[in-house]
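Read through the structure below, which is laid out as structure tokens, and then see the notes.
The complex appears here minus one protein chain, its other protein chains still in place.
Entry: subunit A
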Amino acid sequence: MNRKKLQKLTDTLTKNCKHFNKFEVNCLINLFYNLVGEVTEWQGITIGLDRNAFRNILHMTFGMTDDMIMDRVFRGFDKDNDGCVNVSEWIYGLSIFLRGTLEEKMKYCFEVFDLNGDGFISKEEMFHMLKNSLLKQPSEEDPDEGIKDLVEITLKKMDHDHDGKLSFTDYEQAVREETLLLEAFGPCLPDPKTHMEFEAQVFKDPNEFNDI
């Protein structure tokens, strides 16, 4: 890609993204092309990070392990649902992923947790997401009982309108009361440590770096 084109791309993306400055956008674009390789556009078809490549990044860089959550994060990034994350989706996604305000992150997390995208997190979805969260105790008769109980506890805590499922309003209210519940059903944001490491690594040119 030539320099001019890159410059132009950076400018447009910077304009659309409020959380990164130009330098940071530049760094992230470079990172993106490093990850996908130089061939991003082939005969008009945009190539980007496909599901596997993206999950690999999530796993290696941000230490995520839960397959399902990683899938959902990929869906979160892949706005146009074309099976791969292109450069603008990359920048936009990371801006929320790394620097999003609480509102943006709530919206993002809710989308991740709403597995079927119907606007509610149902009991079944919760169960699905929490099913590996407890150490299985061989002595217990029903290994799922703990999980079911955990789902009930969560509902009791978050389901303010008592309809047996979480709407975004429920979720938002609960998170505003207790921020810890933002990632209630699994880690879908970078934890602070890897977050800092990532930023430090990507934005390492100190000359133009002045605002963190």
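FYI, contacts are C-beta pairs under 8 Å (C-beta built on N, C-alpha and C of every residue); 3 or more make two chains touch, one makes a residue touch a chain; residues count from 1.
Just so it is clear, contacts and distances are computed from a predicted model.
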**OP:** Would you kindly match the missing chain to its UniProt protein name, picking from "Outer dynein arm-docking complex subunit 2", "V-type proton ATPase subunit", "RING-type E3 ubiquitin transferase" or "Ras-related protein Rab7"?
**Re:** "Outer dynein arm-docking complex subunit 2"
Original post:
Which of these, A:35, A:181 or A:202, touches the one chain of the complex that we don't see?
Top reply: A:181
**OP:** Please give every residue of subunit A in contact with the chain that is not shown.
**Re:** 99, 102, 105, 129-130, 132-135, 137, 146, 149-150, 153-154, 156-157, 178-187, 191-193, 196, 212
